[in-house]
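First, the structure itself, so that you have it in front of you.
Only one protein chain is missing from this complex, and each of the others stays in its spot.
After this line comes subunit A, so read on.
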Amino acid sequence: MGTGNETGVEALNSLIASKEQELARLKKQLVEAEGADKRASEQAQETPWRWPLKAEEYDRYGRQIILPGFGTDGQLRLRASRVLLVGAGGLGCPAAAYLAGAGIGRIGIVDGDVVEASNLHRQIAHSTSRVGVFKAESLIAHLRDLNPLVQYTAYTTHLTPQNAEEIVSQYDLVLDCTDHPTSRYLISDTCVLLEKPLVSASALRTDGQLIVLNAPVGSQGSMKGGPCYRCVFPVPPPAESLTSCGEGGVLGPAVGTMGVLQAGEAIKVLLKGKGWLESEVEDVRPSLMLFSSPLLGGVSMRTVRMRGRRKDCFACGEGSKLSLASLKDGSTDYVAFCGGKGGATVNVLEPNERISAKQYADRRTKDEHLLLDVREAEHFSVASIDGAVNVPFSRIHTAAGEKERPSWLPPTLPTDAPIYVVCRVGNDSQVVTRRLKDIGMDEGGKRVIVDIKGGMRAWKNEVDETLPFT
């Protein structure tokens, strides 16, 4: 046992000695390393970062910087630029994502709406967890995660003639990602007055359109510079000819494509720089890009040549009365100019030619009648009232021979059996009711023809809340 103990003490002594040696060596290394660090940091202070972009910017943007024609100068131009997107929907989401990714210095987003579940199939920067959040803020949450180097500003309001100058004046380029003519004319007018280039895109169903306006910017009243929205579309379409994405439907990738293309055009304009934007070029002819991706066909992109500035343009033409003051004081009424609010309610029937959804629910079990649903077949296929006959609005209008008995009318229906007409929200049904009466289907007054006020939306609200409404 004693021998064992002695051997143990010797071994420990020798281990301590070797550890002490190692410790001394490590301390020496530490001193050397500290010296090297100090020298390096002193050196760094002497020679500041020698490159125009930060290290993380080279890492992040390298793949676009090496593009021919882009370069460090291009990246610096983007970093110095401020871009405003009006609309954080199907166009704004992808457009903003590419602009943020590309390293635009400051991005502003204007949108007064909140995220809804029906947006998410196409408005890809929002998320299920952010339903109910302001779109401008939801989009910026997505963008911050994508690129924290960009400065973001959310405007949780709609652009109005009153706030347009204050917001737009803080940016160098504007993207119109809105969904109604009133905002399109307001944005264009503001861009003319503040001399900002405008990249405008739109989409519906499976089609899209894109045009770059006010580029070069030119000044109001001069023929130098690119045309504005009003030069190209001086007269807005009649309100009743408009179809919204809510009514006509929209294919996510189609509107997404337009937003992506919009970001591309914006980047290209910014890369050309201030010198180009302010150059005085006469008769600038923009091209309009038409995109189409029908569900039953191939993809087509077509570029057509458009006209230049219009001498007598209301906004940018000679003698234009449009000014920032007239914009603000409301003398340009955009809603009235565009023929009233979008989706304005039609009033073609007298009150006694209409019944409520509730009234119809009571009557439908009592009398023999025909319920005519005039929504398009796709809407009808989602959900309908039992027994309804679907004759889409467009087909009623193509019915040949106005005096003939329509083929959809059941031959067994007595001539005094009423016809109830229903549509989506109660506009088309009025037009159809009037038309059926005009072509004599009321059998000289023997047959009652009325429409259901508020359409299928009212049916859902008043009678059957389980109905999926599209």
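Keep in mind that, in the parts below, a contact is a pair of C-beta atoms (placed from the backbone, for glycine too) under 8 Å apart; a residue touches a chain by one contact, two chains touch by 3 or more; residues count from 1.
Throughout what follows, contacts and distances are computed from a predicted model.
Candidate names were "Ubiquitin-related modifier 1", "Dynactin subunit 6", "Actin family" or "Vacuolar fusion protein MON1 homolog", and the UniProt protein name of the unshown chain is "Ubiquitin-related modifier 1".
Note that of A:G74, A:G90, A:G103 or A:G218, the residue touching the chain absent from this view is A:G90. The chain not shown here is touched by just one of A:V250, A:L270 or A:L349, and that residue is A:V250. When the full complex is taken into account, the listed residue touching the unshown chain is A:S241, out of A:S241, A:N347, A:T365 or A:T466.
From the set A:L53, A:A97 or A:A201, the residue in touch with the chain omitted from the display is A:A201, counting the whole complex. Contact between subunit A and the absent chain runs through residues 87, 89-92, 176-181, 184, 201-205, 207-209, 233, 235-238, 241-245, 248, 250, 255, 258, 285, 288, 290, 292, 294, 302-307, 394, 397-400.
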